[in-house]
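The complex appears here without one of its protein chains, the remainder shown in place.
Should a chain be cited, it is by its letter among A, B, C, D and E, assigned in written order, with residues numbered from 1 in that chain.
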Amino acid sequence: RYGQAETDHQIGAATGLAYTQAGGDTLSIEVSLSKGTGKLTLTGKLGDVMKESAKAAFSYIRSRTDELKIEPDFHEKYDVHIHVPEGATPKDGPSAGITMATALVSALTNRPVRKEVGMTGEITLRGRVLPIGGLKEKSLSAHRAGLTTILMPAENEKDLEEIPDSIKEDLNFVKVKHLDEVLDQALLPPNEDE
Amino acid sequence: RYGQAETDHQIGAATGLAYTQAGGDTLSIEVSLSKGTGKLTLTGKLGDVMKESAKAAFSYIRSRTDELKIEPDFHEKYDVHIHVPEGATPKDGPSAGITMATALVSALTNRPVRKEVGMTGEITLRGRVLPIGGLKEKSLSAHRAGLTTILMPAENEKDLEEIPDSIKEDLNFVKVKHLDEVLDQALLPPNEDE
Amino acid sequence: RYGQAETDHQIGAATGLAYTQAGGDTLSIEVSLSKGTGKLTLTGKLGDVMKESAKAAFSYIRSRTDELKIEPDFHEKYDVHIHVPEGATPKDGPSAGITMATALVSALTNRPVRKEVGMTGEITLRGRVLPIGGLKEKSLSAHRAGLTTILMPAENEKDLEEIPDSIKEDLNFVKVKHLDEVLDQALLPPNEDE
Amino acid sequence: RYGQAETDHQIGAATGLAYTQAGGDTLSIEVSLSKGTGKLTLTGKLGDVMKESAKAAFSYIRSRTDELKIEPDFHEKYDVHIHVPEGATPKDGPSAGITMATALVSALTNRPVRKEVGMTGEITLRGRVLPIGGLKEKSLSAHRAGLTTILMPAENEKDLEEIPDSIKEDLNFVKVKHLDEVLDQALLPPNEDE
Amino acid sequence: RYGQAETDHQIGAATGLAYTQAGGDTLSIEVSLSKGTGKLTLTGKLGDVMKESAKAAFSYIRSRTDELKIEPDFHEKYDVHIHVPEGATPKDGPSAGITMATALVSALTNRPVRKEVGMTGEITLRGRVLPIGGLKEKSLSAHRAGLTTILMPAENEKDLEEIPDSIKEDLNFVKVKHLDEVLDQALLPPNEDE
Partner (left out) sequence: RYGQAETDHQIGAATGLAYTQAGGDTLSIEVSLSKGTGKLTLTGKLGDVMKESAKAAFSYIRSRTDELKIEPDFHEKYDVHIHVPEGATPKDGPSAGITMATALVSALTNRPVRKEVGMTGEITLRGRVLPIGGLKEKSLSAHRAGLTTILMPAENEKDLEEIPDSIKEDLNFVKVKHLDEVLDQALLPPNEDE
């Protein structure tokens, strides 16, 4: 399934783009909520920077519950687990920040994530989207995986030049400056039937 | 007893398949529940990846208590201990994920695990079963141990080619994509007599 | 956006000046408050000295809630997250002390931070501003970023000699001895409209 | 006193057999209960495997309070301290598992441990007794210490061949598969007079 | 400001004397109290010995609240932060013990510390003052800083021989055996006007 787009719109799971020495790869970010007391668990052999990035995404969402239509006290009523399969592969860096934020909001609002969307970008506590590295390699892997829309930091615009035209024909690159734009692009309306 | 199948269907214990430099081995995953306050203890000289895998299995189960017919607040009423004997042998990797999930569900539902079943597969927070390595060596050790059914990730189908026909005659390989299928295959109805 | 001044007066974000082997840089300090129980989270690949500096800023503010017109029990009602993007860049040293204090007070009083102000200085538990290193390099980066006012420790006055006149023409250097002066210079009146 | 059998049947203390590079040795496992809140303290320069073994013994007992006639909520009402003198000697390995379990049950049930009994065996969460190493050396040290009964894992039966007949004449080797058998052999009826 | 005496009598701040490879130095110990739940925070790049010294000072004060006229339950009602600027300079050793105790008592009793007093000495749990090293170098730095009274351990009396007469003319050396004497010498009556 990895290296492929999701076959359904998923709640609580979003597709990120990773860049390693071996090239680009897609990675799935999974969020699980259970009744609890506000514990945040982060797994998937994540490095310190990636864990901090998850905490920044989490704090941003906590501070914006009104605007995001999330229960204001969700973090006291649920335990939140963010996992990034494949569990044996080390992962690090801040560029999954907006993907983790998207998966979190999806899980908390019951809004599915569009299956054809991949994304990459550091998130800040104010929801800003900061630039990332490896856009070319990430785009190639997104293409291979069958994704059709890539959400990327506006500040990475210059990196689009390096991307082959054949890829640009198939992939819709959407430049974003703030998480609000990410969520608008990536999330569907709430799923009522669970 | 190790290197052998269980002699009885056990509650709270499932048989996994490990792959080490020394070849394949079977390993027993034990789960013990006691009245408590939700503490999760992991022992048996487990590496970080294996511990994270246990947490993923645990979170998956917590988020699916309705479907699995488990008390929704079990994690607040019990302490859960997952142990993997033999305690002096280091163990790591994500491939025991579905075995840990199965032993947990068995302990929580009072459903015995079929003694003739061994299994291997990474689990994700959504219950998906991801591919693993060493299927050939694991199958040989399962055969030696007298198991007759092997639950394996569907994505490992190609690895079946490498397995000798003599083994395939004795072992029933069942390809699974989701933990639901694992539980259907591995668990018996609840044991009422305790 | 980095290497640039803020485009708006921000609540809960202040601009500091960093000095690394690669020269000077501006850095944004972000503070996020959420309903909580008093947990302080520090992220952004911060070294121990920088984390301790944040704690000193935090304790100073806690001990001066009356004078700063902050709810006396804010630290019991909110969780506070201080983050310093860019998350992959290691940061350390005590010179962001007054910037962290300013961002904290801004978030707690709803007073925006003037977007044209950058600052550098160690803070003590009594709110004193101690001298820092690299004022020249920091000033050059502040200039490049379009800032117009620099708050600097009074004890660094002698370092002004090394700064080129062309920079001094554009930058207003304000010497400060205590955080009270920093806050007077950096903060606007409370923003009422949120 | 070490290197000797106990001079009285003790409550909360059992004699194990250790195997080190220097040969076999006896070691005393002590358990102390005090009114508390369920804290488990492990001391005596114990390695990680030995600590995990203690936790497995503890969880087994917690999950079997009914059968063992122990107060079901003992772990919430007492703090439990397991100590292995001599405090300067490093100790590790899983083979003291059944000894720790026996000392714990003794302390919790007020049943003295027979002073002439030594034991060795790994314990699992289901109370099974797994094989250990160094039975020969352990037996020699048990003999020197004046013990007369050795409880050993049934799976170690083959190792009895290596033990000199002179030792076998003095020592009664009892093969055990489950902790229930260990407790039957090692514990006397409850001591009523404290 | 460092390397200088305080310009005012301070509440919650006392001047210690440090001895490093680079010679002697004065250092300021700051204490901040905020409403809280008894947390003790120690910052300023302090080594383990210096942190333990702070804990000893803290415990001594907690055990002597009656004699010191401190609220008996202060440690449950306040969080206490002890900070030693300059935050980037590593500091260690037990000789700041009495300085930390003095700053703590000052903060807890609202009694200012005389600005002309510097001090050095290890503290024990019984309030005894133990000898320290580097008295000569410490005295030179105290002199440079404009201090006029030095509180020193009585057991260091012999070290006074090494101190130049020119220094002895300006500095009043007061030998102390117990913290009671330190507090008598260093603290002014309570400041009523806050």
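By our rule, contacts are C-beta pairs under 8 Å (C-beta built on N, C-alpha and C of every residue); 3 or more make two chains touch, one makes a residue touch a chain.
All values reported here derive from a predicted model rather than from experimental measurement.
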Contact set of the excluded chain (shown chains only): D, E
Given D:Lys45, D:Lys69 or D:Lys168, the one touching the chain that is not displayed: D:Lys45
Residue among E:Arg128, E:Arg144 or E:Lys175 that touches the chain left out of view: E:Arg128
Touch with the omitted chain, as defined above, among E:Pro94, E:Gly118 or E:Gly134: E:Pro94
Residues of chain E in contact with the chain not shown: 48-49, 52-53, 55-56, 59-60, 62-63, 72-73, 75, 93-94, 97, 122, 124-126, 128, 130, 155
Touch list for chain D against the chain that is not drawn: 1-2, 10, 12-13, 28, 30-36, 41, 43-45, 79, 81, 83, 85-88
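Assume only the chains that are shown with their structure count from here on.
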Rotation in the CA alignment of chain C with chain E, degrees, nearest 5: 60
Central subunit by CA centre of mass proxy: A
Approximate Å spacing (C-alpha centroids) for the pair chain A, chain C: 30
Computed distance of Cα centres, chain E from chain B, in Å: 60
Residues of chain D whose C-beta touches two or more other chains: none
Pairwise touch network: line, ring, star, complete, or other: line
All touching chain pairs, where touch follows the definition stated at the start: A-B, A-C, B-D, C-E
